[in-house]
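A protein chain is absent from this complex, but the other protein chains hold their places.
And then chain A:
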Amino acid sequence: MLEVKNVTKTFGGVVANKDVSFSFEEGQIVGLIGPNGAGKSTMFNMISAIFPPSEGEIIFRKQRIDKMPTNAMAPLGISRTFQNLQVFKNMTVVENVMVGRHIRTKTGTLRAALKLPGTKKEEVSAYDKAMEYIQFVGLQDLYDHLAGNLALGKLRLLELARALATEPKLLLLDEIAAGLNHKETKEMSNLIEKIRNNGTTVFVVEHDMDLVMSICDKIIVLDQGEKIAEGTPREIQSNQRVITAYLGAEVEKNAQ
């Protein structure tokens, strides 16, 4: 489904990703982990076409996407959430999710201006569909609240609902559990498994190891911009390079 081929990204002189390659198939939950500054978010931003790689190719369902504009991703079937929460805070919860329906609806400026027949029907169906996703993530009690007034845990759910509303084939979750308490994290991992079971491939960047190890089918590990390991949670947990990267070289020395 997704293939990252020899991708390098440099910002000025700083190398964020160096010759990274990996790929995965449909129907999985895939985790991207690594210590701070490993280049995980940079990789996510390239896969969602926020910015292009300096070198290399990104292929999604046999199509090169690394030179496409950001807004071409959602129609192809890639949607995402943001680590630093990019909700539309002056809009209500349901309006936020309705923006997620943007690519699934088609009323243009002229049709809207003249309120041509069919626009109302489309509006109602976008609303109903948005409410389904709100229900799915469990925000139904807050649907008419302004997004700016929501607590962090609810905002993460809202971003998830908005991303799902585009009906993605590949869903990118950038630290979706950051700042959540234990109960919220548990609920979030249940949701992610549900999303995968509904047929959407999920790719997560995550710091919460319990979450990653319990739900991922496959894990890719980055350290200082390079891929150092790839495999099942069990393989990753026992991988010496991964342990070194996370705990530092001193532990390794002490162990010897």
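The definition used in the following text is that a contact is a pair of C-beta atoms (placed from the backbone, for glycine too) under 8 Å apart; a residue touches a chain by one contact, two chains touch by 3 or more; residues count from 1.
Note that in this section contacts and distances are computed from a predicted model.
A single chain of the complex does not appear, and UniProt lists its protein name as "Branched-chain amino acid ABC transporter permease", one of "CbtB-domain containing protein", "Cation acetate symporter", "Branched-chain amino acid ABC transporter permease" or "Electron transfer flavoprotein subunit beta".
In the complete complex, the hidden chain is touched by one of A:Met73, A:Ile192 or A:Ala245, namely A:Met73.
Which of A:Gln28, A:Ser54, A:Thr92 or A:Gln224 touches the hidden chain is settled by the complete complex: it is A:Thr92.
Remark: the omitted chain is touched by one listed residue; of A:Thr119, A:Gln224 or A:Thr244 this is A:Thr119. Touch with the chain that is not drawn comes from one residue among A:Val15, A:Ile50 or A:Ile228, which is A:Ile50. Counting over the whole complex, chain A has residues 48, 50, 69-75, 79-80, 82, 86-96, 98-100, 102-103, 105-109, 112-115, 119-120, 122-124, 126-127, 143-145, 162, 166 touching the chain that is not drawn.
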